[in-house]
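Provided herewith is a single structure, encoded as structure tokens, for subsequent inquiry.
A single protein chain has been omitted from the complex, and every remaining protein chain is retained in its original position.
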Amino acid sequence: MSHSIAIIGASGYTGAELIRLIATHPEFEIKALAANSKAGKPLAQVFPHLRHLELPDLVTWEQIDYDQIDLCFCALPHKTSQEVISKLPKSVKIVDLSADFRLRDPAEYEKWYGNPHSAVEMQGEAVYGLTEFYRDEIASARLVAGTGCNAATGQFVLRPLIAAGVIDLDEIILDLQCGVSGAGRSLKENLLHAELSEGTNAYAVGSTHRHLGEFDQEFSAIAGRDVKIQFTPHLGPFNRGILATAYVRGDVDAVETALRDAYANEPFVEVLPQGETPSTHHVRGSNFCHIGVVADRLFGRVIVVAALDNLTKGSSGQALQNANLMLGVEETAGLMLAPCFP
Amino acid sequence: MSHSIAIIGASGYTGAELIRLIATHPEFEIKALAANSKAGKPLAQVFPHLRHLELPDLVTWEQIDYDQIDLCFCALPHKTSQEVISKLPKSVKIVDLSADFRLRDPAEYEKWYGNPHSAVEMQGEAVYGLTEFYRDEIASARLVAGTGCNAATGQFVLRPLIAAGVIDLDEIILDLQCGVSGAGRSLKENLLHAELSEGTNAYAVGSTHRHLGEFDQEFSAIAGRDVKIQFTPHLGPFNRGILATAYVRGDVDAVETALRDAYANEPFVEVLPQGETPSTHHVRGSNFCHIGVVADRLFGRVIVVAALDNLTKGSSGQALQNANLMLGVEETAGLMLAPCFP
Amino acid sequence: MSHSIAIIGASGYTGAELIRLIATHPEFEIKALAANSKAGKPLAQVFPHLRHLELPDLVTWEQIDYDQIDLCFCALPHKTSQEVISKLPKSVKIVDLSADFRLRDPAEYEKWYGNPHSAVEMQGEAVYGLTEFYRDEIASARLVAGTGCNAATGQFVLRPLIAAGVIDLDEIILDLQCGVSGAGRSLKENLLHAELSEGTNAYAVGSTHRHLGEFDQEFSAIAGRDVKIQFTPHLGPFNRGILATAYVRGDVDAVETALRDAYANEPFVEVLPQGETPSTHHVRGSNFCHIGVVADRLFGRVIVVAALDNLTKGSSGQALQNANLMLGVEETAGLMLAPCFP
Partner (left out) sequence: MSHSIAIIGASGYTGAELIRLIATHPEFEIKALAANSKAGKPLAQVFPHLRHLELPDLVTWEQIDYDQIDLCFCALPHKTSQEVISKLPKSVKIVDLSADFRLRDPAEYEKWYGNPHSAVEMQGEAVYGLTEFYRDEIASARLVAGTGCNAATGQFVLRPLIAAGVIDLDEIILDLQCGVSGAGRSLKENLLHAELSEGTNAYAVGSTHRHLGEFDQEFSAIAGRDVKIQFTPHLGPFNRGILATAYVRGDVDAVETALRDAYANEPFVEVLPQGETPSTHHVRGSNFCHIGVVADRLFGRVIVVAALDNLTKGSSGQALQNANLMLGVEETAGLMLAPCFP
């Protein structure tokens, strides 16, 4: 059986990644692609790498006939996303890839994103889209909010540890490197090849990155108390990939056990043998997340390192995994592509 | 129906690429993986990006039970390849990815590769593996010789033009840039990141590259006379991709028509609208080849540019396409992955 | 003795490169830096890599007191450059890095650049800035027009061959790869790291690149007849460097001799032993140009490969070399920095 899919915001990287993945999905058919600034163009003009696919031309999101759509991916910038989604018919299931429905508390949203939320009534409805931890809610949801890509990576490391009570909640540091596609297709000087290649820098230093809103919300909910971590992202000279290095306090075996228990039956998250650590090279282009656990030389301190592809498991792959659940399709459909190495 | 596959030389890049592609192939099952220097190891130690797959551990090629194998990919270095293949049972179909069976004339082989051929009797049997031009022979072959990756790219541009008689056979220049995975996983100073990134150089300048043996053989056969082109490859600071820029003499519309006619029904080769040219970014990780045709400002001169992924369409993807034909499977099976961009 | 220098257009890459080079120049002192869109800012905000230098804050070009300036580098976009330069006092020597004064014929300028020239009277005055071939004229000039970076590279290869009459003038093909800094600091999708890294493409295919105006003008003047070459540039995933691969017809020894004779006493241009070819890696960040000559396997055909850094020898280094001549300073002052490898 085939499901009809629309993608709003098809001219950005997460839109393109959705199309790449759905291209080999056995049960999804793309019926509409919207990108208001490029409406009227064939997708191949915007993304020549997808020219072999038979796809509808780009339209505006208002032009889509939503009666024919089962599920709509919304890959718009935050703020725009809430405005569009609030106008979509209630009959359509939605997976939103923006930040707009990740934070349940409107005040937190405004604090981190700087504007009041214009679709507060929908915030309550939205399910947080970290598949492995919200699987049942997602399966029955109408609106799922995709997580931040950094937020997903950090949570794959830390949620099981907080839930199992095996680490000190006041001593969590998350240091992270993110590939440049995480910043989207925006035209900024620091994203130019000439400025980015062959070097690296930290940004949002001092734990000011917006994805901390998600960490605060989720970790505090799990712990039943306020949990505030330190978080420093770095921008790396690579297109795809997030490597998160977490510094925690606890027993290394307890940490490993908590992670193994959490992911024992997960098709996309793999815990490496203790002492081994992952590389973003080995998950590039795939929906897999590799996690490694190592004891520090200092007693009681543990380093956990996780690697995933920000565009896939961190964003569009996660979105597709959620859409599969929402439409009753095999959860791994379209997502078993092996990483592209070298 | 499932076919049983072995890969000899599974610890190199073309071996890994075969496994990546077969991972989503509906009818192929990998039964044996050989890499004599790493026999006994799980593949995930050699290629951690494939750790999610259930695969047999590495063995020596001698340890494989060939009675259970329908088809064997041989991804060994040239010279070694002929020695191994000559010892394999005749019941096994073979797709060789080395240079050993590409040249029909043993003297030409020795001229380009420096050693006498040790399996001359098999050279006659081997079919040249450029799928789009040897499809019928490949379908009924026992031994197919995969082409050089540069050789494939150049032939996609030039074969139709020579066959159609639309270009001057004495005035063909092929200028080419190749990604570094084309050099394999060999430990050489010039392949180190520190020496290769952020710059480029020509190599084998003066038309001395070994793939010229293939060009000479194939182009002369098509033309019915000696055809010798000029060919300069460059090593680019990227992992995957070949961009070939061909300078030819003829009428631009005749050139375009010859290419369109040749590839009208080909699933993997696309001729762009005249005046547009391709980019390796847009074929990365896929089995597609994009070709563009442009008239030069000088009357009667035409530039044809082709882009493909050396590891996929230039090597392992081609090999899988051929294996599909040899086993009577849908030719595109396992090969419709969309390019991985960005 | 110290000379007072101003740079107009200090917020672009060629402006920054000028400052980098002048930083160790024994006799030049930067007295004014102009960038109208960023006037008022300290340069370290625009280019943090220059923060260790004591430099004047950015001003508008109109704010500069030209009475105190001996020589002004003008690193503005074309069209803007002619407008500004036509208003500067005649007492100031000028090295222009734009395209505005490279072409002596206003019709040619308009043909390649699309707009009529607004300072036609100054076009006659301007000296073409390819130092090695216009040294005397440059030394006595008031206005020197820096060459295109691709144009410089191609001319280093071809001028001596055309002048010596050792190649067929109707059979010249120049294939070239250029690093991304050649496109400047402009915000375009194809210059983003995510779109440019890990691949390559041709552009301006069909001999439509603007630098052909310079080739046509210069080569025809040398030959005393119309000379029109074919020229295809490629955009490579590296920041600095141009590699030009020229296909010519002639005797390889005559070609080598013509090049050796031309550059025998040149401090910055080195002809490698016959058969060796250069790499952009080995000139990165320096004012050197390496040239290699190789005989093709086809009799009478020769490949000449040249490598230089587009920002240095191709642009700002050339400009400084010219400024040295114009001010009577040692020609190599500030320019003997060794390449930055790896």
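By letter and in written order, the chains are A, B and C; residue numbering begins at 1 in each of them.
Keep in mind that, in the parts below, contacts are C-beta pairs under 8 Å (C-beta built on N, C-alpha and C of every residue); 3 or more make two chains touch, one makes a residue touch a chain.
All of these numbers come straight from a predicted model, not from anything done at the bench.
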Hidden-chain contact residue, picked from the options A:11, A:177 or A:287: A:177
Touching residue (missing chain; options C:3, C:159, C:234 or C:284): C:284
Touching residues on subunit A - with respect to the absent chain: 173, 175, 177, 179, 194-203, 205-208, 212, 228, 230, 232, 234, 236-241, 243, 245, 247, 275, 277-282, 284, 292, 294-298, 301, 303, 305, 307, 342
Touch residues of subunit C, complete complex, unshown partner: 13, 16, 19-20, 23-24, 47-53, 181, 197-198, 239-240, 270, 278-279, 281-286, 288, 290, 311, 336-342
For subunit B, residues in touch with the removed chain: 13, 180-181, 185, 187-189, 191-194, 196-198, 237-239
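The rule is short, and it goes like this: only the chains that are shown with their structure count from here on.
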Same or different contact residues where subunit C meets its copy subunit A, judged by the half mark: same
Central chain (by mean CA position): B
Distance from subunit B to subunit A - Cα centre to Cα centre, in angstrom: 36
Cα-centroid distance, subunit B relative to subunit C, in whole angstrom: 39
Touching two or more other chains - residue numbers and ranges from subunit C: 194, 196-198, 237-239
